[in-house]
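Questions regarding the structure given below will be posed in turn.
Only a single protein chain was left out; the remaining protein chains are all shown in position.
And now, chain A:
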Amino acid sequence: MATSSVSKGCFVFKPNFKKRKISVPIEDYFNKGKNASEDSKLRFETYQLIWQQMKSETERLQEELNKNLFDSLVEFLQTSHSGLWKNSKDWSCEIKLREIPTAALVLGVNVTDHDLTLRSLTEVLQNNVTPYVVSLQAKDCPDMKHFLQKLVSQLMDCKVDVQSKEKESVQVIQKNVHYSMDSLSAWYMSVTQKTDPKMPRKKRTSSSQWQSPPVVLILKDMESFTTKVLQDFIIISSQHLHEFPLILIFGIATSPVVIHRLLPHAVSSLLCIELFQSLSCKEHLTTVLDKLLLTTQFPFKLSEKVLQILTNIFLYHDFSIQNFIKGLQLSLLEHFYSQPLSVLCCNLPEAKRRIRFLSANQCENIRRLPSFRRYVEKQSSEKQVALLTSDKFLKEETQSLLENLHVYHKNYFLVLRCLHQFTSSLPKYPLGRQIRELYCMCLEKSIWDSEEYASVLQLLRLLAKDELMAMLQNCFKLFQSSSGKELGNTAKRIEEFLAQFQSLDETKEEEDTSQSQSKGLQKTDLYHLQKSLLEMKELRSTSKRQTKFEVLREQVVSFVDSLVREYLLPPDTQPLHETLYFSSAHTLRQHLNAAPRIALHTALNNPYYYLKNEALRSEEGCIPNVAPDICIAYKLHLECSRLINLVDWSEAFATVVTAAEKMDANSVTSEERNEIIHLQCSVY
């Protein structure tokens, strides 16, 4: 069946239903790709496993990060309408009665993440506060009628969830085309009264506080609502507030000022606004990175460039965590798809088991790894031969290498965090404020060769004692919390340092006190005073060169330095790192942050890039006259201003083409062809 027609633009293809049932499992697509090599099924399974783990981890993180915000929101919602029913005779409550309690939720500019946050918020509210939670989007509510319609229909749905019996009445109301606040409040009254006798049984927690639960309305994107709709709705609902307990939640992307810009004073005075601030997306990113990449929990790692690209897309383009995670997913997929040895990218015992079942082909793959080759070259000649010839020996060696890699990572992240403790509070942040910047640097090259690192050491040598001690304390906690045996004595070293600082403190204090005491007792004349002052001065200047503290500080700095040099080796020095690290930044960039404009430009200006024909090879800024027609036409059109004369254009085109083809008979055709191309050019 053809897919082109003069009469329609959509073509439905529906194969036989029975035939369709035998659909191809997804793994098959994974297998049939161009590297149809071994273990693809296993690889795909590993991919799915790791991705599931990562996904659930991010979701858990999200929940955790939002917990504070949600808790305070829930508290606000619970208290906001309590005054309504208890002591309504109070004058201040009378005023409050007129005001709609409103929570302004500042969510940040990462609009794409809002959906997720608000969805989980709805869930939380439905569990804790009220079954009536409605969320509206600006695009659904161009005017008041649609607004109310959406509100009512969603409210009914909420109700249906709680009680499926209600269905008949719901249908009756839905048929009612005329939606108004009156009917809404009437409905609310009827519903709450009906449910009242049942409520105590079902939802004691929520209904015990009020006779009737409030209705929460979430406006997802407050900024994009039409002002008129918002104003009207607020004015109307404030009139009905006593019979229809409404609470508003505004989702705000920019700043709280926008409320006052959208709503005039007369309207905003009807609201009782409380501001809530969600966690900034940068902090969110830091935690995600911390929990997903800077741990040994997930074997999968990103190389420096990939990480750089992902964070740059985040920082320069959208601030969206979701997009970041999408990028992570893609790189995970690409890694497992393109690297046959990624089968070893799993936890250590499993990987060891898998090594034993590696095929001969896979062993060859290992031998072909550049990092492994480098490793082999360093070995003694007998071992080299054994590694290159005996699969069995290779497998054993691989096992131990993988183990080393595992240990390396364990130490790596500990030392990285430790170094971050030292560098994160230095003036001007030579190694970055965030741990991700530090991580990037360490991934890229040996960090101790960099200028920044040298300046860090310089700055560390200038630190005051209390600062240094605080850092050491933090590091000590870090090392203690980890169960690593390899770095056990490091913790001990730090403890010793701390103790030494402590003792330094005490002795110094003693000295100080003794000096001051001696000074305080003596009564001296002017000459003696001058003399003692001079002495003290000298003493101080000499001690400046040689205090115990400075010696100790020097020791600490060199200790940190030695730690860094030992453990923060860049990962590409490690054999077999290719199995765990995804490094093809190019593909990632192409698929996530594509530049169609550049692609078109290159295709038009430099056809050689795509069509590898020597005839097309040329210098920059010019094209040979044998190039595809469209390139020539494009080049010629560049010479015109905003309007182009078609005849001139085709004449010029014909000149070029005839010169190239030396066939006059063909010129008519090419001219006509030019016309076809022209139509497309006008598309650009």
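Remarks
Basically, a contact is a pair of C-beta atoms (placed from the backbone, for glycine too) under 8 Å apart; a residue touches a chain by one contact, two chains touch by 3 or more; residues count from 1.
What we mean here is this: contacts and distances are computed from a predicted model.
You can't see one chain of this complex, but its UniProt record names it "Origin recognition complex subunit 2", from the set "Proteasome beta subunit C-terminal domain-containing protein", "Origin recognition complex subunit 2", "Bardet-Biedl syndrome 10 protein homolog" or "Ribitol-5-phosphate transferase". Looking at A:Q239, A:Q322, A:N347 or A:S532, the residue that reaches the missing chain in the full complex is A:Q322.
Per the touch definition above, the residue from A:A186, A:I273 or A:L330 contacting the chain not shown is A:L330.
Although one chain is not displayed, chain A still touches it through residues 3-4, 8-15, 19-20, 22-24, 26, 29-30, 32-34, 110-112, 139-140, 305, 308-309, 312-313, 316, 318, 320, 322-323, 326, 329-330, 333, 337, 585-586, 589-607, 609-613, 616, 618-626, 628, 630, 632, 635-653, 655-656, 658-660, 666, 668-673, 675-677, 679-680, 683-684.
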